[in-house]
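A protein chain is absent from this complex, but the other protein chains hold their places.
Labels run A, B and C following the written order; every chain starts at residue 1.
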Amino acid sequence: MSETILTVDSVTKCFGGLTAVDDVSFTVQKGEIVGLIGPNGAGKTTLFNVISGYYSPTKGSVVFQGNDISGKPPYHLAGVGIGRTFQVVKPFAGLTVLENVVIASFLKHPKRTDAERHAWQVLETTGLADRAHVSAAGLTLAGRKRLEISKALALEPAFLLLDEVVAGLNPTEADRTVELIMKLKGQGLTILIVEHIMRVIMNISDRLVVLNFGRKIAEGTPAEVCGDAQVIQAYLGEAAA
Amino acid sequence: MKTTNSRGPAILGILVAALLILPLVVHDTFVLRVLTEGIMWIGLAIAFDVIAGYTGYLNFGHGAFFGIGAYTIAILMMQANLPFWAALPAGGLAAGVVALIAGIPTLRLKGAYFAIATWALSRAIQQLALNVEFTGGPDGMRLNAFLNPQFFYYLMLITVGLTFLILWYLLERAPFGLKLKAIREDEEGAKALGLNPTKLKMQAFILSALPTGILGGIYAYWITFIDPSSTLGDLVSDQAVVMVVFGGMGTLFGPALGALLIFAFKTIFWAYLSDFQLLYLIILGALIAVSVIFIPNGLWGTLFKRKAAPPRREEPALTAVVAPEEGN
Amino acid sequence: MELLPQALTDGILLGGIYITIAIAFSLTYGVMHVIDFAVGEWIMFGAFTGFYLNKWTGLDPFIFLPVIFVLYFGIGYLIQPVIHRVLSGTKGNPFLMGLVFTFGLAIMFRGLALTVFGFYSNSIPSMFSEGSFNIDQFGITVTIPAVRLVGLCYALAITGFLHYLLKKTNFGLGVRALAQHKDAAGLMGVNSKRTGSFVYGIYVGISAMTGVLMGCILSIGAQMGNEYTIFAFFVVVLAGMGYLAGVPWAALLLGLVQSIFMIYFNPSHTLLAVFAILYVILLISPRGLFGKGV
Partner (left out) sequence: MNLLDVQDISVNYGDIQALWNISFSVNKGQLVALIGANGAGKTTTLKALCGLIPTAAGSIHYQGSRITGLPVHKVVDQGITLVPEGRQLFPKMTVEENLLVGAYLKRAHGKRAQTLKRIYSIFPRLEERRTQTAETLSGGEQQMVAIGRALMQDPQVIMFDEPSLGLAPIMVQEVFKVIQELHREGLTIFLVEQNVHQTLKVADYCYVMENGRIVGQGTGKDLEADQSIREAYLGF
């Protein structure tokens, strides 16, 4: 549990005059689930986009498995083992569920038959196999979120970035997704997850990193973070605490 | 796409056999000539669809590649005295190189830019051909005549057949086609899955240009006379667009069907209404507009709407980690 | 070098007129988010309307400008809902279909024009066609044909009108709001369909009027549209898509390129030069000369 897989080192990201992420540093150890929380607009998705190569950091660096990956394009990062999901799920709508996943499988399985076989396995794992031939546009929200995870998993990543994969699901669907995430952790996957549903994130995370206005305001185990006055204030407004 | 049911290959096989035997039965050169050109249009339409339908980037200057191929071969044969077979690959290559050069700035841009930039490129290339000397300017170029209708029929058939097979393999069987579709659907999302859109779009653009250039070359040798308005004019591009939009974008059969129907219509129209040739342009334009409004998925997409295939397991799952759930 | 002042003058006079086309074209793109491939054809139709009105009545084509504007405004107003329908479709890819649709319109219009007007090129006679002003000072000789001067006045008037409309009127405020954020504009009470129709109508009307002018200054022909579509595109790309403030500079540059090629080189190489510049700009700065496009 002590091998560092990801180091976010004083990352700052500005858009024009706006600083969306401000000097954030933390590390992720191999095999753990780290939760990234904070109120809406705290900079979580921006940070995700920096880590996954969609933005290059204005300052600071991101190191993955010993290599500086800051500013590398997303497709390169997918190649070195970083899979991600998107908060706003946009499947390749004109394609079937299977085809969606096959595209991701090509990364490690360049032959189409191998990729398809692998995609089937992923769909079995994520519970979408019976919908494999449905058009991705026809999935429910729960299905789409699951498809997002399937696509990321099909890359066979070492490190998974999950952006709000539970939000918007009903409790049963949410529980299934949590179950899936725990299973993936059991298989040795390292996960960084952004989530709004506290019940979920508190349960599954080994550690939490809390952002507010782009800055890291707390880090620690769920219990530690829960007791943090700053965190409570960020969530409940100042009347609480 | 799983359009191949049990009847599909059979029908296709019969069709191919019929096309192969046809010249032995039919000796009417007019019929042969019409068929040769019809086959050529199928090739042009499916090549156009690689970048338009599969990748989602409309190339409104597809005719430029055709003209470049034609001129390259004419110039190499007439001025460098190369034999046809040596010149032919150069036609495709030249079109590919132009696609590469034109694609570098334009493929980085949004779809609207690309569409109009390619269209402007085709106008510019036409201007170039009109204004430089080695193309003969507006007078065009005459090639040494090789009058053998059967030869050109078979050459066109084989070229288009091979193009079809290669494109079908690359786009429908190999990973390439799915990757292009992923870019068409969501370029940003595709990046997260390890796809490099810039590279893939460029490959698609070149793949679209290569066969088009070769067909242009064959056309030049066959027709023996080319000028800027016949090979580099709007009509080639315009027809390609209408064939693909009318037939159905994003498949190979749609554009082929569109090419057949539009070309048949054109042949009949020009044969019987040759006084109203300009009317043809109006009909082309109107057909595009009407197709867009009423059959946005094209004829093929509308007639053979893909049904949701029944659940099918190709391989038994090797590691069923989570039991499949009842539908949600 | 004695031709240089003349080339510059011609270029500015011509570029002034291109501003009108490009602003209207750019505005339409901003509001509808689709490039109208038929822009050149509207110019061509306008030019022929002016030509025939002049031929039938013997009156000066400039008198008909308002009539032509109203006529083409109406046509544009009626066509826009169809484009809107294509763009808000759910099947296929509406954006691609929108592009294909205007492309189809352009082909249809070109065919129509060739059928009706034939292949010949003409020019529209005007009372301003003959006269010219000569400036001969400091050893510089410049001839300014009256018609071009009138053209510049027209361009200034139209640009002024558009500026007033967009910046000073409530309608213009709504148009700009619509171009920047459709939903928010709706929340402010802007009727997106009707405003879109108005904008498209104004654009078609201005393009048609400009066609008359170009017909007086240069020439008209059923195939003239192509060139103007490329010009409009050139100006908009050079300015940076959606960056209206860059339009005048890009239009002037286009006018200069054209006049320099007319005077120093072969006029039929203009299109090549335009394309070469376009290519380099797209390669170096895809967001236009000022880097402010979208």
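One rule holds for everything that comes next: a residue touches a chain if its C-beta (ideal position, glycine included) is under 8 Å from a C-beta of that chain, and two chains touch if they have at least 3 such contacts.
Keep in mind it's a predicted model, so treat the numbers as computed, not measured.
Asker: Considering the full assembly, with which of the depicted chains is the omitted chain in contact?
Answerer: The chain that is not shown touches these displayed chains: A, C.
Asker: Just to verify: which one of C:3, C:87 or C:173 makes contact with the chain not shown?
Answerer: Counting the whole complex, the residue in contact with the absent chain is C:173.
Asker: Residues of chain A in contact with the chain that isn't shown?
Answerer: Chain A touches the missing chain through residues 16-18, 39-42, 137-141, 164, 167-170, 196-202, 213, 226, 233, 235-240.
Asker: What is the set of chain C residues that contact the non-displayed chain in the whole complex?
Answerer: Against the missing chain, chain C presents residues 170, 173-174, 176-177, 180-181, 183-192.
We take it that only the chains that are shown with their structure count from here on.
Asker: Name the chain whose C-alpha centroid is most distant from the C-alpha centroid of chain A.
Answerer: Here the answer is chain C, farthest from chain A.
Asker: Using mean Cα positions, find the chain sitting nearest the overall protein centre.
Answerer: Per-chain C-alpha centroids ranked by distance to the global centroid put B first.
Asker: If you average the CA atoms of chain A and of chain B, how far apart do the two points sit, in angstrom?
Answerer: Each chain reduced to its C-alpha mean, chain A and chain B end up 41 Å apart.
Asker: Where the centres are mean C-alpha positions, what is the separation of chain B from chain C, in Å?
Answerer: 33
Asker: Across the complex, what residues on chain C touch chain B?
Answerer: That would be residues 29, 34-35, 37, 82, 85-86, 89, 91-97, 99-101, 103-112, 114-115, 226, 229-230, 233-234, 237, 241, 266, 268-269, 271-272, 274-276, 278-279, 282-283, 286 of chain C.
Asker: Quick check on the complex: what are the chain A residues that touch chain B?
Answerer: Residues 52-54, 73-75, 78-79, 83-84, 86, 90-95, 99, 102-104, 106-107, 110-112, 115-117, 120-121, 124-127, 129-135, 138, 140, 142-143, 151-152, 154-155, 173, 176, 179-180, 183, 187 of chain A touch chain B in their complex.
Asker: In their complex, what parts of chain B are in touch with chain A?
Answerer: Interface residues on chain B, with respect to chain A: 173-175, 178-179, 181-182, 184-186, 188-196, 250, 308-315, 317-325, 327-328.
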